[in-house]
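So, chain A:
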Amino acid sequence: MTLLEFILWSIVKVAVVTVLLLVAVAYTVLLERKLVGRIQNRWGPSRVGPFGLLQPLVDGAKSFLKEDLIPTGVYKPLYLLAPIIALSSALISIGVIPFGAPGFGPKGFDLFQVSNVNIGLLVILGVTSIGVYGVALAGWSSNNKYSLLGSLRSSAQLISYELALGLSLVGVVLLAGSFNLRAIVEQQATHGIASWNIFGGFQFLAFFIYLMAAFAETNRSPFDLPEAESELTGGYHTEYSSMKFAMFFMAEYANMINVGCVATLLFFGGWTSPFGSHFDHFQNNFLNAVLPLFWFAFKVFLFLCLYVWVRGTLPRFRYDQLMNFGWRVLLPLAILNIVGTSLWLAYR
Partner candidate 1 sequence: MNASLHLWLIPLAPFAGFVLNGLLGSRLPRWFTTSVGLLAPLVSFVVVINSIRAFTGAAQLPYVETCPHPWISVGSLHIDFSLVLDQLSLVMLLVITGVGFLIHIYSVGYMRGDPGYARYFSFLNLFLFFMSTLVLAGNALVLFVGWEGVGLASYLLIGFWFQRDVAANAGKKAFIVNRVGDFGFLIGIFLLLSNFGTLAFSEISAKLAGNPAWQGGALTLICLCLLFGAAGKSAQLPLYVWLPDAMEGPTPVSALIHAATMVTAGVYLVARTHFLFDHAPAALAVIAVVGAATAIFAAAMGLVQNDIKRVLAYSTISQLGYMFLACGVAAYSAAIFHLVTHAFFKALLFLAAGSVIHALGGEQDLRKMGGLRKKIPITFWTMTAAVFAIAGFFPFSGFFSKDAILYAAFLSGRNGQILWFVGLVTALLTSFYMFRLWYMAFFGEARSPDVHPHESPWSMLAPLVILAVLSIGGGWVGAERFGAFLAPSVGEHAALSTIPHLELILSIVAVLVALEGWLIADKLYRRRPERAAQWAAALPWGYKILLNKFYVDEFYSAVLVKPLLAVSKFFLDWVVDKGILGGFAWLLAGIATYAGMILQRWQSGNLRSYAAWLAAAAAVLLLFLLIPWHADWAASLHIILKGAGAER
Partner candidate 2 sequence: MYLALFFLFAAFAIAGAVNLLVQSHPINSALSLIVVMTSLAILYLLLGAEFLAAAQVIVYSGAVMVLFTFVIMLLNAGREEHTLGSRAARAIGFPAVVVILGVLASVVLRARGLTANGIQQGVTTTEELSRVLFRELLLPFEVTSVLILIAILGAVALARRGSGESEAGQ
């Protein structure tokens, strides 16, 4: 493959994945509204299109057509930069996520992963850590006390939970002996559901920590303090409107999807079938390529449903509870998990 081909293929892949991700984001919003509606015993959006399926399009159009307000007091360069940082860091992560089996594509080219990086997991963590700036700068540059409070809360929360998040993944990395996401999945592929890290790898504790930290990292309920509307009107995005607000919105849902993808890859065997590799190999090449995609999407879907479920049922934490939980519960648990896993690995 020449350089030109490489670049062309890469551009195509990036474009397809980005579009897919944005569509997924849009429909995640719909999913959430529908599910929360059902949880609260109402219908959710149902007017636009069959079962409200066209609602995301309409929402998008609405955001786009709204007047773009820029308050006078803001620090403009950063005010404009912040949503871009937030959204782009949310979108970049998907670049290293493998969502299908390897080996499908011309000339050894990987069709179902934008880029297979040795340190894929670290890249995701790194990019996530950059995402903090979006929130932090948005709040500060808005020159609004609610925004500033929201962003300060958010930065502190993100930094605190990033630790627990990173540490919770160490157990998985120890099991796989690699940061490569494909290697991590392959390591769980043998016996289906029994060899998934969450069960076969005894990483249930790690998954729990990851889940909690992920809720916090994505500013989702019950850890949605940075945008707690009852206290801070809108938190860091109080002063944002129209498309810039939509970017934050999309970033949040894209992050949810990312987190779901990572959870799927690390704890639920990624694209592999829950029935093990015996049933996963068909003579039909097409099935072989598509079934893993289905499994991956299905697992992420379940994870998103979990997200929405939690949002629909749990109340919001208080700020000190949040910090205490992160530092005094999750962090020690994560360290305990690492110690336990490494001992288990050493004496296995």
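Heads up, the rule we're going with is that a residue touches a chain if its C-beta (ideal position, glycine included) is under 8 Å from a C-beta of that chain, and two chains touch if they have at least 3 such contacts; residues count from 1.
Candidates were picked such that all candidates are chains of the complex that A comes from, given by their letters.
Predicted, not measured: the structure shown is a model, and the values here were computed from it.
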{"item": "Candidate from 1 or 2 that touches chain A, complex-wide", "value": "2"}
{"item": "Contact footprint of candidate 2 on chain A as seen in their complex", "value": "3, 75, 77-78, 117-119, 122-123, 125-130, 132-133, 136-137, 139-140, 148, 151-152, 155-156, 158-159, 162, 166, 177-179"}
